[in-house]
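Every protein chain except one is present and positioned as in the full complex.
On to chain A.
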């Protein structure tokens, strides 16, 4: 077969293991991922934003756009917008609740709901993986499924060959649980190919951030608006189209760039 060290132990695996263990695990994990994505999408549709939520987030967006594009406005227009948005952000004109305080005590009954939602989400993310893992390790215990094409240190032997109680078996022959983990980590790429980048099919990488609790978000926009007010206050205007005639002439080679150093 392959290199010399791989010929040391050759097992003959029954082809029906391939059809009844290898493929079913992969197909089931794939389908569970797709199902989870669809369920999450359906559940998230229920949460609707009302007009004030949209207003406060769009105000932040507008403020950022204004700051980054300020040089393309004429000076009078810039000054007008600057005073308007400074007042609007400072006084909380577009905020949903200008007096919201964010001393987010997690156990405060008012905040209990958001805390619980975060925990529920984390739990719902972990649960299908636990179920699948115990299903695989219970239902397909004791099968030698595949041979890894690479060597791993001997310390992994317990983990890779769980359920196979053969002391001298080469470490590259692994059990069904290892195939489960390979799928768990590897299917994320396929999900992002099929379902788009921000899918919720629950591969390895989006489990980790969800365990931590959702921060208290009540006064998030209040802080954002306050900091944007400061930012708007200190922005300065420099008209982008100043000496545009010279710039264009220099660009097309009709005029020599003389006074560049003075700038």
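Everything below uses one rule, namely that contacts are C-beta pairs under 8 Å (C-beta built on N, C-alpha and C of every residue); 3 or more make two chains touch, one makes a residue touch a chain; residues count from 1.
We take it that contacts and distances are computed from a predicted model.
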Per UniProt, the name of the complex member that is left out, chosen from "Anaphase-promoting complex subunit Apc5", "ER membrane protein complex subunit 6", "Nuclear pore complex protein Nup85" or "Ubiquitin-conjugating enzyme 13": "ER membrane protein complex subunit 6"
Write down which of A:59, A:164 or A:187 is the residue touching the left-out chain. A:187
Contacts from chain A to the absent chain lie at residues 1-3, 6, 13, 15, 17-18, 22, 26, 145-151, 179, 182-183, 185-190, 192-193, 197, 203-205, 247, 251
